[in-house]
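Yeah, one chain of the complex is gone here, protein chain that is, but the others are all in their spots.
Chains: A, B and C, in written order; residue numbering restarts at 1 for each.
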Amino acid sequence: MTVKLSYNKVAGQSVERLAALSDGIFAVAMTLLVLDLRVPTIEAVHSEHDLGHAMVALAPQFITYLMSFLTLGIFWVGQQTQLNHLARANRDLSWIHIAFLFAVTLTPFSTSLLAHFIALRLALLAYWANILLLGVILYASWGYAIRASLVKDDLPEDVPAAVCRRIKIAQALYAVGAALCLINTTWSIAFIVLVQLNYAVAPRIRFSRR
Amino acid sequence: MTVKLSYNKVAGQSVERLAALSDGIFAVAMTLLVLDLRVPTIEAVHSEHDLGHAMVALAPQFITYLMSFLTLGIFWVGQQTQLNHLARANRDLSWIHIAFLFAVTLTPFSTSLLAHFIALRLALLAYWANILLLGVILYASWGYAIRASLVKDDLPEDVPAAVCRRIKIAQALYAVGAALCLINTTWSIAFIVLVQLNYAVAPRIRFSRR
Amino acid sequence: MTVKLSYNKVAGQSVERLAALSDGIFAVAMTLLVLDLRVPTIEAVHSEHDLGHAMVALAPQFITYLMSFLTLGIFWVGQQTQLNHLARANRDLSWIHIAFLFAVTLTPFSTSLLAHFIALRLALLAYWANILLLGVILYASWGYAIRASLVKDDLPEDVPAAVCRRIKIAQALYAVGAALCLINTTWSIAFIVLVQLNYAVAPRIRFSRR
Partner (left out) sequence: MTVKLSYNKVAGQSVERLAALSDGIFAVAMTLLVLDLRVPTIEAVHSEHDLGHAMVALAPQFITYLMSFLTLGIFWVGQQTQLNHLARANRDLSWIHIAFLFAVTLTPFSTSLLAHFIALRLALLAYWANILLLGVILYASWGYAIRASLVKDDLPEDVPAAVCRRIKIAQALYAVGAALCLINTTWSIAFIVLVQLNYAVAPRIRFSRR
C-alpha cells in the first residue's frame, strides 16, 4: 500500500517533468531553426539594394523555417493535449515520449536539409519521414496510454477516437503532400504549408464543441 | 457536464504549458543573441592593446545585443502580464501565442542583420518590422482573450484598456524611432534604446496604483 | 521554529527549481547534439544521387547522435526518479546535482569527439569516462540523499537498494562495452547501444511491480 502511494506520487510528478523536458526541447528546437536564416556576409553587401537582393534570396530558408515552426507548433499542441489528459505516467510512456522528442530534435536537421536542397526529392522525402515519425510515435503513445489506463477518469468517451482520427487524417494529408513531389517539390511544400496553416488557423476538432 | 469538466482542466493546464514554452523560447532567444558577440580571432590580437581595440570594435554588436535583450525583456513582461490574467486558454489563443513566439525567434536574426549592417536603412526597417509584428500579435491576443472571455473574473475593469493603450503608445514611439532612419539609422537606434530604457527603468503603467 | 519553517519552504522549492534547471540543461544538451549532423554542402551535391551518398556518409554522426540521446534519456529518467523521491533538498545536494549537470553539458562535446574519431580508442574512452562520471555522481547523490534524510517518508524500503543496484549494473555493462575497444571501437559502440536500447525499451527494475 505504501508502495502504491509512493508509485502514484512518482508517476504524477513524471507527467509534469516529462512536460517540462518536452517544452524545453520544443523551445530549443523551434529557436534553433532560425540559425538557418544566415545573415548575408558583409563582403557581399555594399548598398541597400544589395541587402534587398540578399534578403529576397533567403526566401527558401524563410519558407522552410516557417513550415518547420508550424510543424513543431502542431506537434507541440498535439503532445500537450495528450499529456493534459494523463492522470499519471510510467517508464514505458516516458520512453515513448523520449522517442518522440528524438524526432523533434531531428527537425532542425531535416529542415536545414530541405532548405539547402529545396528542389531535390530526397530532401523532401527525408523531411516527410520526419513528420511521419512524429505522427507515428504520437499515435503509439496515445494508444499505449489508453491501454495502460494512464488517462484521467473524467476523459470524455469520444476524445480517444477523436485524437486518433485527427492524427490519421493529418498524416494522410502529409502523405499526399509528399507524393506530390513526383510532380515537383514546390507543389509538395505548398501543399504541406497549406495543410499546416489549416490546422493552425482553422482547427477542426475541438474537445469543447458543446 | 463531464465534457465541460475535462475541458476546463485541459485548458487550465494549457496556460501553464504555454507559459513554459514561452519562457523556454524567450530564454533561448535571449541567450542566442550573445553568439553575435564574436570573440576576436587569435590571429588578430597580439597584445593587450590589440585586444582593447578589438573590444571597442565590438560596440555595434554590443549595442544591438543590449537593444534586443531589452526588446525581448519588454515583450516577455508584456506577454506574462497577459497570461497571468488568463483563467484558461483554448486552441485559438494558443496559436496566436505560437505566432507571437515565431516573432520572438525571428529576433536573433533581425538583431544580427542590424548588427552587421548598422548603417543601412533596410536592416533597421527589418528590425522595426520585427518589433511591430511582436506588438501587433500581442495586441491581437489580448483582444481575442477579452472577446472569448478567457480572462479571470476578478480582472479590474480598467486593466484591458490599460494593456491596449500601453501597446499602442509603445508601438507609436517605435514607429517614430523607425521614421528617424530617414535622417540616420544611428538616430533611430538611439531613440529606440531610449524608449526601451524608459519602459525598463521607469515603467509608467502599473496595475497596483492604489 | 520560524527558522525551521522558513528553511523547509526554501528547501521544498529548491527541488522544483533543481528539477527545472535540470530539465532545461537536458533539453538544451539533447537538442545541441543534432548540430553535429551537418547538412552536406551545396558544392558537394549536384543530384539526388549525390545527396543519397552524402546522407549515408552521415551514418557515424547519426549513430553517435542516437547513442548520446539514449544516454541522456537514461540519465534524465534516472535523475528524475531520484528527485521525485526527495522531500526536500539542501545546498550540498544542489551542488552534487550541479556537478551532475556539468557532466551532462560535457556530453555534446564527448559525442562530437567520438563522431569525428569513431575509430580511435581515446575518443571512445573519453566518451565512456563521461558516462562513468554521470553514473558516479548520480550514485553519490542518492547515497547523500539517504544519509542526509532528504528522501520522502513514504519511500518503500526496497527502493534505495534498487536504485543503487541499477546504477551499478548499468555501469558494469558500460565498462564491459568500453573494454571491448581493445578489440575494436565498433564493438564497443554496438555493445553500448544494445545496453542502452535494453534500458530504454525493456527496463528491468520497476518500483511498482505489485
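Following the convention adopted for this analysis, a residue touches a chain if its C-beta (ideal position, glycine included) is under 8 Å from a C-beta of that chain, and two chains touch if they have at least 3 such contacts.
Since the model is a prediction, treat every value here as computed from it, not as a measurement.
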Among C:Ser68, C:Thr81, C:Ser112 or C:Ser141, the residue in touch with the chain that has been omitted: C:Ser112
Sole residue of B:Leu51, B:Ala140, B:Val176 or B:Leu194 that reaches the chain not shown, by the stated touch rule: B:Leu51
Touch with the missing chain holds, among B:Ala20, B:Leu114 or B:Cys181, for B:Ala20
Considering the entire assembly, which residues of chain B contact the chain that has been omitted? 19-20, 23-24, 26-28, 30-35, 37, 39-40, 42, 45, 47-48, 51-52, 55, 66, 69, 73, 76-77, 80-81, 83-85, 152, 154-156, 159, 200-201, 203, 206-208, 210
In the whole complex, what residues of chain C lie against the chain that is missing from view? 2-7, 9-10, 13-14, 17, 20-21, 23-25, 27-29, 32, 90-92, 94-95, 98, 101-102, 105-106, 108-109, 112-113, 116-117, 120-123, 126
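In this text, only the chains that are shown with their structure count from here on.
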Chain C and chain A are one sequence twice: same or different residues at the contact, by the over-half rule? different
Quick check on the interfaces: A-B is repeated by which of B-C or A-C, going by over half of contact pairs matching? A-C
Rotation, 0 to 180 degrees and nearest 5, that superposes chain A on copy chain B via CA atoms: 90
Chain-centre distance (mean CA atoms) for chain B and chain C, in whole Å, is 34
Euclidean distance of C-alpha centroids - chain A vs chain C, Å: 24
Using the touch rule from the top of the page, what residues of chain A touch 2 or more other chains? 20, 23-24, 27-28, 32
